[in-house]
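Only one protein chain is missing from this complex, and each of the others stays in its spot.
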Amino acid sequence: MSYEADEMMSVTAARALKDVNACFVGIGLPSTGANLARRTHAPDLVLVYEAGAIGAKPPSLPLSIGDGMLGETADAIVGVPEMFNYWVQSGRIDVGFLGAAQIDRYANINTTVIGGDYDNPKVRLPGAGGAPEIAASCGEVIVIVRQSTRAFVQTVDFVTSVGHGSGPGDREKLGLRGKGPTKVITDLGILEPDAETRELVLTHVHPGISAEQAQEATGWDLKIAADLKTTEPPTEAELRALRELVAA
Amino acid sequence: MSYEADEMMSVTAARALKDVNACFVGIGLPSTGANLARRTHAPDLVLVYEAGAIGAKPPSLPLSIGDGMLGETADAIVGVPEMFNYWVQSGRIDVGFLGAAQIDRYANINTTVIGGDYDNPKVRLPGAGGAPEIAASCGEVIVIVRQSTRAFVQTVDFVTSVGHGSGPGDREKLGLRGKGPTKVITDLGILEPDAETRELVLTHVHPGISAEQAQEATGWDLKIAADLKTTEPPTEAELRALRELVAA
Amino acid sequence: MRTQPAEITSLADAVKDLVHDGDTVALEGFTHLIPVAAGQEIIRQRKRDLTLVRMTPDIVYDQLIGAGCARKLIFSWGGNPGVGSLHRFREAVQTHELEIEEHSHAGMANRYVAAASHLPFAILRGYNGTSLPEHTDTIKPITCPFTGEQLTAVPALDLDVGIIHAQQADRKGNVQLWGQTGVQKETVLGAKRSLVTVEEIVDELEPKPNAVVLPRWVVTRVAHVPGGAKPSYAQDYYERDNQAYKAWDAISKDRERFAAWMETL
Partner (left out) sequence: MRTQPAEITSLADAVKDLVHDGDTVALEGFTHLIPVAAGQEIIRQRKRDLTLVRMTPDIVYDQLIGAGCARKLIFSWGGNPGVGSLHRFREAVQTHELEIEEHSHAGMANRYVAAASHLPFAILRGYNGTSLPEHTDTIKPITCPFTGEQLTAVPALDLDVGIIHAQQADRKGNVQLWGQTGVQKETVLGAKRSLVTVEEIVDELEPKPNAVVLPRWVVTRVAHVPGGAKPSYAQDYYERDNQAYKAWDAISKDRERFAAWMETL
């Protein structure tokens, strides 16, 4: 069965939710990946949406994080202050998904301003939302972002959400309690932080993608894992479930 | 119609709730007084009980502040942290009722320990409960306490809830935002703080009580208002409503 | 302070009486129950120099900004949810027509909590390591007096007016909203004056799961505005009109189309 790059990303995101209890989901690819996991290998996965739904079981992909179907199918609904204080900050959520406009080699994320400076940006982006605290407090973070030299930059123009700071020990020094980004899933492959240096290393390429392609799409000298693997292509069952979900 | 001293106190408490929107109620005489006010001159009075009921309309006197009838008849139920943070501390409640084991001339209140010292008290009392914050933040405080030299003391053994501190300006200095005690209702009469000195002054005696009796029941040199008044005895309507309430 | 029960008036009267030029005004609703009609009434009444507050400024804030009502925006995520950018907001920031004070959601939520609690500030684990504290004065470090840990303090929002949309009020002005209720309670309790627009005025509020009830004496005005949250959701009344969100992108992108849209308001 043939498939699109976005489908490979969604399937990879879904597969990353093995042995996970609760994950914090935004709209877009993270929501698709998390809902796909619930419909395939992780029927008990607890989806948490920042507008207040805990344990949402949406019958189709929600249009926004406050979609009625999330609240109506949730185990519990809480207010937004409680969501951030009792549920995110407390470290109760195993995995948080984040997107990025820019990301650097330590998986620090920018979703605030691009170019110029903060007061005179070339492009003003939406800003932080819940990302800084998700990045700080969730058990681990999975970043989903299309790989390009525009997005994968030497230095982010603004640190909206902290990844691994400037290397080993930084998260601990900053008092950030979660593990930070453990996977960056792109349309080309998967990057994971090196256990020692915390720098992102290409550990997987998707079928048909070469390590060189990934390097070319990266604004720094991308390290390649010695045992670089090729991602398993989406199975028929995965693709069928994904397409049903998207069409619903 | 003849009546008991407690009935005079309850009726006096009820009458004090003129033009009041919301009052914070404990169990005992304050609850009786506030519920009597609701059944007589103040049908829209909002009763707030610390276990979470806002706008309770109990059909009879509740046995405890968490009585089911309070929640079941309330306009809203909130959790205890929200009650203290959003409703009491915010100064939204016009009147708070407090009792006292000891009270001094500045209406400072002790409900913690009597005699000896804190570590070796002669009598260990229940303690603060919600009283310190009620005393600090409600628009004003009405104290209900039977008058005796044991209760009306020169100096309280422990300041559980601040009245007027040691005189003018003290509440402001301490950052206490409510007016503090504006009335002390006893079985003998009513004491009110002097506008200048903040010291309690006997402003009313109940029918049949003399100023001397009140002075004798007070552990300091009790000041008497120049225009000392006699409380209106309970009307038949008040007594009937009160007795119906207590019997319900 | 002897509080008064809410008055039920028209939306136009409520906005006229409660919102003054120069005020700090929050219109809240976290993708659900957004008080769109109230925001558009503010535009119609040509209020100026407002400090607008909202965690997720979306299309009605883009409209308020484009219409020139705002001097400043206090926010944590400014976008067209599920669609993309807010072009009026983006342009106003890039041309310095709009001052901004930028936070994260957790920071903003706690600023509302502090306001509702009448505390001057709130604490959270947040912002450490991000660039936000360099650019936002209202983020400061604070040390735990027991453990010595360094946390972050944010000040209470100082709201003149809090505006929300709810499903129901009763004839006395008691309000009930349900479903995902965001920071709406804090918006009303944290503001000096408040306005609640409602889908329906009923004889009696029937208790509901996941409901927030605001007794009439904490609400200043109630206005009956059916459809007042469109094109966003009002649970049990209507769904989100996703087409309207998508259509806004083109209108907002083009100054002339935006001006023409303003004429239709």
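We call the chains A, B and C, going by the order they appear; numbering starts again at 1 in every chain.
The rule we apply is simple: contacts are C-beta pairs under 8 Å (C-beta built on N, C-alpha and C of every residue); 3 or more make two chains touch, one makes a residue touch a chain.
Here the structure is a predicted model, which means the values were calculated and not measured.
Shown chains touched by the hidden chain across the complete assembly: A, B, C.
When the whole complex is considered, the residue among A:4, A:75, A:117 or A:172 that touches the unshown chain is A:75.
Looking at B:23, B:37, B:51 or B:138, the residue that reaches the missing chain in the full complex is B:51. The omitted chain makes contact with just one of the residues B:77, B:153, B:202 or B:222: B:77. Note on the undisplayed chain: of the listed residues C:95, C:147 or C:243, the one touching it is C:147. Panel shows subunit B; residues 27-28, 50-53, 63-68, 70-72, 77, 79-81, 83-85, 88-89, 112, 118-121, 123-133, 136-137, 158-162, 165, 170-171, 174-177 of it touch the chain omitted from the view. Take subunit C: the residues that touch the chain left off the picture are 118-125, 138, 140-142, 144-147, 149, 151, 153, 155, 207-211. Although one chain is not displayed, subunit A still touches it through residues 19-22, 44, 46, 54-55, 75-76, 85-86, 89-92, 94, 139, 177.
Keep in mind that, in the parts below, only the chains that are shown with their structure count from here on.
Common neighbours of subunit B and subunit C: there are none. Farthest from subunit C, judged by the mean position of CA atoms in each chain, is B. In whole angstrom, the spacing between the mean C-alpha positions of subunit B and subunit C is 39. Each chain gets one centre point, the mean of its Cα atoms, and the points for subunit A and subunit B are 57 Å apart. Counting partners per residue, subunit B has no residue that reaches two or more other chains. Residue positions of subunit C with contacts to 2 or more other chains are 113, 185-186.
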